[in-house]
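Right, chain A next:
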Amino acid sequence: MVETKESKTGLLERLRNSIPQEWILSLKAPEPRRIFLSVKREHFKEAMTKMLKDEEITHLSTITGVDLGEEIEVIYHLDKSGTILSVKTTTPKSQPTLPTVTDLIPGAPLYEREVHELLGVAFDGHPDLSRLVLPEGWPPGLYPLRREISIENIRSALEKAKEEKKVG
Partner candidate 1 sequence: MVPAEIIEFLSVLIYPGFIFIFTLAFFYEWVDRKFVARLQNRYGPLYAGPGGILQPFADFIKLLAKEDITPRAADKTTFRVTPILMLALALSTLFFIPTAYTTAVSWFEGDLIFVTFLVSILVLITLIAAWSSTSTFSTVGGIRVVLQMLGFEIPMTIVMVGPAIVSKTLSITNIALWQYTTGHYFAIYQPIGLIVLIICLLAEIKKAPFDIPEAESELAAGWITEFSGRKLALIRLTTDVELILAGALVTALFLGGPTGPFGIPSVIFFLIKTTGVILVISNLRALFARFRIDQMLGGFWKYLVPLALLQIILVTLGVG
Partner candidate 2 sequence: MDEERVIIPIGPQHPALKEPMNFMLKVEGEKVLEAIPNLGYNHRGIEKAATVRTYIQNLYLAERICGICSIAHVQCYAQGVEKLLEMEIPPRAQYVRLILSELNRLHSHLLWVGVAAHEIGFDTLFMYLWRDREIVMDTLELITGNRVSYGFTMLGGVRRDISPDMAARVKKEMKTVRDRTQYYKKMSSNERSILKRTQGVGILKPQDALALCACGPTLRASNIKWDVRREDPYLAYNEIPFNVVTSDGCDVLSRMIVHYDEVIEATNIIEYALDHMPSGSFREKVTRRIPAGEVVSRVEAPRGEDIHYIKSNGTDKPERFKVRAPTLGNIPAVCKMLSDSYIADVPIILAGIDPCFSCTDRVTFVKGEMGKGWIWTQEELRRYANRWYQQR
């Protein structure tokens, strides 16, 4: 009735073989059609390029940014014939930067801008990291999805920005 899907191990095995061990931090498939691959930051772009090319992946579902405390984790949710391959990498929170993937995936710019705006991750080589979702006049340097920023913080920062605007 329904055509059989590529089993989760097929992709998992291929990834295990094609990507050098020393690039990988962890590789697991907790459930069918879900693979989590964690790669080291310095090899992230290489691994991404290789994977996209080897597996002919074109679809990037979205990019998620998670504040882990000391580091910011950025997750790229790729789709390979129904399997979501979540490629994770981390970047230090003090100076969060990552290479852009917009040159590999033309559909990525908006997602990178979103992550940049909400978590302050700078994407090297992104053509235009301007404001996307936050309102104009948002206080610069206030990244609302970071862990230490509470809703109260945002509220007071916005009040302040409003005051300054009135004075100015």
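The candidates came about this way: all candidates are chains of the complex that A comes from, given by their letters.
Criterion: a contact is a pair of C-beta atoms (placed from the backbone, for glycine too) under 8 Å apart; a residue touches a chain by one contact, two chains touch by 3 or more; residues count from 1.
This structure is a prediction, so every number in the text was calculated from the model and none was measured.
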Numbered candidate touching chain A, per complex, among 1 or 2: 2
In the complex with candidate 2, residue positions of chain A that touch it: 1-2, 5, 30-31, 33-34, 36, 58-62, 64, 66-67, 75, 77, 79, 81-84, 86, 105-111, 114, 118, 131-138, 144-145, 151, 154-155, 158, 162
